[in-house]
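This is the structure, below, for whatever I ask next.
Excluded from the complex is one protein chain; the other protein chains are retained at their positions.
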Amino acid sequence: MLRLLLVPAILAALAAGAVIWSGGTAGSDRADFAFINRGDNKCLDPNQMSWMQDIRIAYALWEGLYTLDPVTLKPILGCADRAQADPQTHTVWTLHIRPDARWSNGEAVTARDFLFAWRRFLETPGEYTYLHFYIRGARQYAAAYADYVKSAQSGVAARRPDFSIVAEQALDDRTLRVTLADPIPFFPALCAFPSFFPLNEKSMAPFAHTDPLTGVTTYDQAFTRPPNLVSNGPYRMAEWTFKRRMRLAASQYYWDRAHVKSRVIDQISADDPLAAFRAYERGEVDWLANVDNAPDLAADLLAKGGRGDLHVFTAFGTYFYTFNCLPTLPDGRKNPLADVRVRQALSMAIDKEPIVREAARLGQPVAATYIPPGVFDDYVSPPGLPYDVAAAARLLADAGYPAGRGFPRLTILYNNEGVHGDVAQIISRQWLRNLGIETALEGVEIKIFGARLYNQQYDIARASWYGDYDDPSTFTDKYLSDAENNEAKWSNARYDQLCAEAQKEVDAHRRLQLLSQAEHLLLQDAPILPLYHYVNGYMFRDNVKGIPLAPSAMQMFKAIEVIR
Amino acid sequence: MVKFIAWRIAQLPLILAAIYLITFLLVWVAPGSPFMPGGERKLDPTVEKMLKEQFHAQSLGAFLRYYPARALRGDLGPSMYYNGWSVNDVLRYSLPVSVALGLFAMVIATVAGCGIGVLAAMRRDSLLDYASLAVALVGISLPGFVVAGILLAIFCDHLHWLPSSGWGTLRQMILPGVALALMPMAYIARLMRVSMLDTLGNDYIRTARAKGLARAAVVWKHAFRNAFLPVFTYLGPAAAYAMTGSFVIETVFNIPGLGQHFVNGVKNRDQTLILGTVLVYAAVLLTLNLLVDIGYALIDPRIDVTAKSPNA
Partner (left out) sequence: MTLATLNPLAGQRLWQRVLSDRRVSIGGGILLLLLTVCLLSLPWTRDARGDLFYDRQHANASLLPPQTHQLWLLLGSTKLGTSLLGQCLIGGVISLTIGVAAAAISLVLGVAVGVLAGYHGGWIDSLLMRIVDILYALPYILMVILLKLALEPLLLRLWLSTAAANLVVLFLSIGLVSWLTMARVIRGQVLSLRTLPFIEAARAAGAGPLRIFLRHLLPNLVGPIAVYATLTVPQAILQESLLSFLGIGIQKPLPTWGSLASDGLTLALNPIWSRWWLLVFPCTLLGVTLLALNFIGDGLRDVLDPKREGAKI
C-alpha cells in the first residue's frame, strides 16, 4: 500500500523540481510600466520589421534622424539636431547627427551607421524597402542589385552595381546628404519610421553570414536578442524570456536620458484577450494596447456605459472587400467582376451598418471611402458609392444579370480569425437578399489566405490596409498598376498618372487635391468595397500619462510614466 | 529483463528517425510558406529566396542534408517564425513549464481518478457508481476550452480565489493543473473501476472476505494493489500527454508551455520548430513507456514484460 502512495509522491516531488527548473519562482519584480502588446514580437530587425507590435518596440530601442513628438506624433528632430532641405528644389537634404548621440554601448552614432542600415534595405529588401525608393537612384540600385543576385545565384558571372548611384552620402562622420527623387513633403516622417533607423554593424558582425556565391550578407536575427542588441534609442533590451516578457531598461548613453520617464518597462506576453484583460484588472499591467483585437470584451464594456479607462478612437486603417479584377477567375471561368458595373452593383447593395453593429461592434465609422477621413490634415475625402439597392439592381441588370439570374456562384475568401467570418456571413446574406446572388464562404488559415490573395487565387476576399506614414500616398500607392500589394490586379492609367503627378507636386494643397481625385477614381471604379474604418482600443487608467490616442496607435515609450 | 530493456532502447533512435521523417514530409507538403508574412502584405520573391537559403529550406534535399545531421548532435536549428530564436532556445523556455504543470496534473489525475474508480466499483451499478463516473467523464465529454473557461469564470472572476493566468507560483498552477488533469483522470477512473470490478470478483478476494477481513481492508490491502496495474500502464501515455502541454490550456491560462507550439508551429509553418517539438514529444512518450514497463516489472515481479504485446 505504501509503495503505491509512492507514485503520486514521486510525481509531486518531480513537479516541484520542474517548477524551479522552469524559472517559475524568479522575476516577480514589477517594472515602472508594464503593458501587453498587440501580439508576440515577430522580428526586431528594422530591416524586416512590419508588425505593429515590433514597430512599437522599435521606437523604444532606436531613434531615427527624426523621431516623433510624444504628444502629437508629428516628426521632430531626433538623432539629428539640424536638418534642412535646399530652398529651390526641396529635394536635397542635409542632416547633422547630434554630437551626443550614442549607441547603448557608449559608441558614437555616425553617418555610416545610417548608410549601412539604408543600403541593407536595398540589397536585402524588406517589406518597407519601397519607402527608400523616394531617394534618388534607390529604386534603380535595388533593381540592379536584385538582377545581380539573380544572375550570381544561377552561376553567371555578374558585376555588383555601384552604390554611388544612390544619392545618399556621408559628408563626414556626423553629416548626411540625401537627394530625393521628388520633393515629397513627408521625408521627415520617413526618417522617423523604423525603416530609416541606424544599425550598429559592429555588434551585428558575429551574426553575419555571407553567401559565397553572391557575396550577399544576411544576419541571424539573434543579434536582436539581449545581450547582443546594440541600439541608439532611449531604451536598451535588458531581458527577453520567450513568451513571458521583454524587459527594456533606460539607456545610460541616450542623449535625452534626462527626459526618459520610466526606467524599466516590461512587455508581458498574453495571447488570449480574456487572459490579457484579467491581468489588467488585477493590476499586473498598466496598459492593454489591443482591446480592439477582442471586440466582444470592449464592446460589452462600451455597451455597459463605458469605462473611464477604456479608450476607443479612430485608427489609421480601413477594412474592405477586394474584387479580383482579372478577366478570368482562378477556376478559369469568365470573371463577372471584371465588369465595373458588377463591382459597383455589389458595392452599392451592402448596408454597412449591421456589419459594425453586429460583427465589428466597437462603433467603427462606416466607410464610404478607402482613406479614413480626417486622419490627414487638409485632405478632402471624395464621396464613395452610396447604399442604393435599386441602383445596384439596375447596374447588375445592365451587366446582363437581371435579379442575379445567370450570375456565377462566387466564393468569399477570408482568414479564419477575428470577425472576418461574421462579416462574410452578413455580406453573403445581403447579396442574396438584395441582388439574388449566391456566394459561398471559404475561411482558410492566414498563411493560405495571404498566398492566395497575392496570387489572385480568389474571387472576392476580405482585405485591410493600415497607413504607415503621415501622407495619403501611404494608402493610394497600394493600387498603382505595378504595386506589389495591389491584390485586386486593378489597373487604371489615369489613377497611376494622378498619383505620379501628386508625387512631383511641390504645392501641398494641390498635391492633396490630386490624391483626392485619384481616390475618387478608385472608389467609382470599385475594385474594393470599403466597409468600415478601424478603431484602436486601449485600456489604461488615469494615472498612466503619456500614451497619445493617435490614429497610428504609436507612442513614445520615453514619455510614458505611471504616477503611483 | 536487461536484454529486453536494451532491445527497447536500441529501437528508440529508429522510431524517432521514422517520426522525424513522417512529420517532415507532412509539414513539407502543407501549403503556405513559413516566410510569408501573414495576410496584408506580399513577400518579395527575392527576399523569400534569400530567406529560404538562409534557413536551408530551398529544397527538400537541402533541408534533409542540413537539419537531421545537426539534430543528431542536439542542435535543432533556428526557428523559422520566431526570428532570432533557435528551436533549442524555445524548447528550453517552454518544456520545463509543461513538465512541471504536467506532473502536477498527473498527481491530481492519479489520486482523484483512482479514488473515483474504487468508489464506483465498490457500489457497482448504484447511483453513486453512475454519478461518480459522470463527474469523472466530464473531462472527456466537454471540450477543454469550455472546462478551462468555466473554471476561470468561477474561481477567478466570481470567487476571486485564484489568480487567472501566468506562470511562476503554485497558486497559478492550481486551475490549469486541474483542467489538464481532467482528461487523464477520466480514463484512470474508468480503468480503475473496471479493473477493480475484475479483481473484486477473484477467488482470493472472496476468500479474504470469507475469512472475515473487513471490507475496507480487503479493498485497500488486496484488491487495490492488483487493480492498479492496468492504470499503471496507462500512466506512461497519460504523463506524456500532460507533460508536453496542451494548446488550449496554455492559451486560456496564458502559460508559456510547449503545447502551444503543436498548433502555432503548424499555423506559422515553422518547420524546424514543429520537428523539434515532435521529437521532444515522441522522446518523452517513448521514455515514459519504457519506464512504465520497467516499473511494472518492479511492482509485480510475477509479470513478464517481455511476453506482453508492445504497448505504447
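We just call them A and B in the order they show up, numbering each chain from 1.
One rule holds for everything that comes next: a contact is a pair of C-beta atoms (placed from the backbone, for glycine too) under 8 Å apart; a residue touches a chain by one contact, two chains touch by 3 or more.
No experiment lies behind these values; they were computed from the predicted model shown.
Taking the complete complex into account, A:359 is the one of A:19, A:115 or A:359 that touches the chain left out.
Within the set A:86, A:147 or A:300, the residue that contacts the chain not displayed is A:300.
Among A:226, A:402, A:421 or A:436, the one in contact with the hidden chain is A:421. The chain not displayed touches subunit A at residues 273-274, 277-278, 281, 294, 296-297, 300-301, 303-304, 354, 357-359, 411, 416-417, 421-422, 424-426, 428-429, 440-445, 448. Summarising the interface, subunit B meets the missing chain with residues 15, 18-19, 22-23, 26-27, 29-32, 125, 130, 133-134, 137-138, 140-146, 149-150, 152-153, 157, 187, 190-191, 194-195, 197-198, 229-231, 233-234, 237, 244, 247-248, 262-263, 265-266, 274, 277-278, 281-282, 285-286, 308-312.
The definition used in the following text is that only the chains that are shown with their structure count from here on.
Inter-chain centre distance (subunit A to subunit B, centres taken as mean C-alpha positions): 38 Å. Across the complex, subunit A meets subunit B through its residues 1, 3-4, 7-8, 11-12, 14-15, 18-19, 21-28, 40, 42-45, 48, 50-51, 124-127, 129, 146, 149-150, 153, 209, 211, 216, 218, 220-225, 241-244, 269-272, 274-276, 278-279, 282, 284, 415, 445-451, 453-454, 463-466, 484-485, 487. Those residues of subunit B whose C-beta lies close enough to touch subunit A in the complex are 31-33, 36-44, 46-47, 49-50, 53-54, 78, 81-86, 89-90, 93-94, 96-97, 99-101, 103-104, 106-107, 110-111, 149, 152, 156-157, 163-170, 173, 220-221, 224-225, 228, 232, 235, 251-254, 256, 260, 267-269, 299.
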